[in-house]
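For this view, one protein chain was removed and the others were kept in their places.
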Amino acid sequence: MKHLLSMKDLQKTDIQTILNRALEFQQLASADLTKQYTVANLFFEPSTRTKMSFEMAERKLGLNVLSFEAGTSSTLKGETLYDTVKTLEAIGVDAVVIRHEQDGFYEELLAGVNVAIINGGDGSGQHPTQCLLDLYTIQQEFGKFEGLQIAIVGDIAHSRVAKSNAEALTRLGAHVTFLCPPEWQGDYEAVNTWDDLLPTADVIMLLRVQHERHDSTTHFTKESYHETYGLTKQRYEELKPTAIIMHPAPVNRDVEISDELVESEKSRIFKQMHNGVFVRMAILESVLKGRS
Amino acid sequence: MKHLLSMKDLQKTDIQTILNRALEFQQLASADLTKQYTVANLFFEPSTRTKMSFEMAERKLGLNVLSFEAGTSSTLKGETLYDTVKTLEAIGVDAVVIRHEQDGFYEELLAGVNVAIINGGDGSGQHPTQCLLDLYTIQQEFGKFEGLQIAIVGDIAHSRVAKSNAEALTRLGAHVTFLCPPEWQGDYEAVNTWDDLLPTADVIMLLRVQHERHDSTTHFTKESYHETYGLTKQRYEELKPTAIIMHPAPVNRDVEISDELVESEKSRIFKQMHNGVFVRMAILESVLKGRS
Partner (left out) sequence: MKHLLSMKDLQKTDIQTILNRALEFQQLASADLTKQYTVANLFFEPSTRTKMSFEMAERKLGLNVLSFEAGTSSTLKGETLYDTVKTLEAIGVDAVVIRHEQDGFYEELLAGVNVAIINGGDGSGQHPTQCLLDLYTIQQEFGKFEGLQIAIVGDIAHSRVAKSNAEALTRLGAHVTFLCPPEWQGDYEAVNTWDDLLPTADVIMLLRVQHERHDSTTHFTKESYHETYGLTKQRYEELKPTAIIMHPAPVNRDVEISDELVESEKSRIFKQMHNGVFVRMAILESVLKGRS
């Protein structure tokens, strides 16, 4: 694998290769890398989980990690992303992880740069490493994707997680259903109420209400969103015994999910984060091996 | 030791154990840790000394240090401290060092998180690692605490250093006296003038005037504070030959202490910082060993 930009670039066998390697890393396999590689994490949007998870994965692989800080870089002097990445390439960086507010930021990089690019989230586009860790978590739980009922709930139109996951899960044989406010539906077809989902769902994937991407026209209060689209204690009780709850986090407690359910028995929210490190180790190893 | 939150949690023997181990580290002892631990330093308030000192201690212990930056983290998206720490726990962090503007920030963490917490300063609460490095510095100088005359001078009410130190030193047998402007006296009993301290003090602990925690009602100018409560050259001359001067820094030169005295013969201000690394090594090693 040369880059990881979008789930669309991955064949089913590519996905399975990554998930298998992640499992080996979870079982304490060592990195299969023959030289000292250097990576830089370029986060132009706030992040705790993804950034820290990548950094942990990089350290576990024994990589050299440069501490790029967007807020004190020459992007303040107007330097383009292309020139920033070319600079890092020139000083010897092998791979960059980039989170950027622009959809498809990587398009302008592909022709000219010679470093491996991992998409850490592009605007309202894709978030393939989150998708892969979600797949890993589902496979860990159910041992398969074929025939699973997956419900994705929330702000589908703005969510890069929803897009990546819906596409990949469908391709892997799962059946994906959406529930969302009409104005956040985008091009997706959605069901109307939780009642259409609760009896059959194997996985409830909650999406974060992204206050920072919405304008003031949204007509929800926290309370009204929670009442209509949030996972309440009552809805939780109606889930199948084997169902699990996922959320890419950060969670808005008592909005997407009742505060008391975040660490409930069916919740895999912190498990997802835990799994993310192994999945990112597999991705980093793959793109670095793709360079030699 | 599971966490280090407040000096109140430490018995006299706990304190002595830490000071002894710090001395061993100063004498080039190696860390007694059997696995690769990871720590993250979460500083939600500005810091040079404490943050850099912890990072140096962590590197000297051979720990893996994640570069968490509060200003570019998901706390900007409203993520709570609890969820941030749970996230770090999920990705494999063993210990967190936290500085936070809220008094007792750690209370909400204790029930739910499974990482070791070291308090790097909580609001106007405690600053136990500063206290322990102050104790180390005093013991290095005098070989004991019993019977020492300690004068704490300045903004006692707002100072987490004052609180931690006064409590611990009294418990260790020292006699602590305070000198401060009446409005910064808090619940402490204070003497009126330097003349009450100068002839007998073994240790002068100056506190930083914390401009960032005061409102505009303070009636001091820099000059008037220095004249009344600052350590001037004249007062310095009246100190006992064996007396030493301490300050947690950053120093407001010519406010708490005359510029020319910061690096004077009796000053231990930079010595304190030097000692801090060994004391923090001892603390980190202790909480990490407390996890296995």
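Order as written gives the chain letters A and B; numbering starts at 1 within each chain.
In this section, contacts are C-beta pairs under 8 Å (C-beta built on N, C-alpha and C of every residue); 3 or more make two chains touch, one makes a residue touch a chain.
On a predicted model such as this, the values are computed, not experimentally measured, just so you know.
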Residue of A:16, A:87 or A:185 touching the missing chain in the full complex: A:87
Given B:17, B:47 or B:185, the one touching the chain that is not displayed: B:47
Residue in contact with the excluded chain [from B:23, B:70 or B:172]: B:70
In chain B, positions touching the absent partner: 43, 46-49, 51-53, 55-56, 59, 67, 69-71, 211-212, 249-253, 263, 270-271, 273-274, 276-277
Residue ranges of chain A at the interface with the undisplayed chain: 38, 40, 64, 66-69, 71-80, 83-84, 86-93, 112
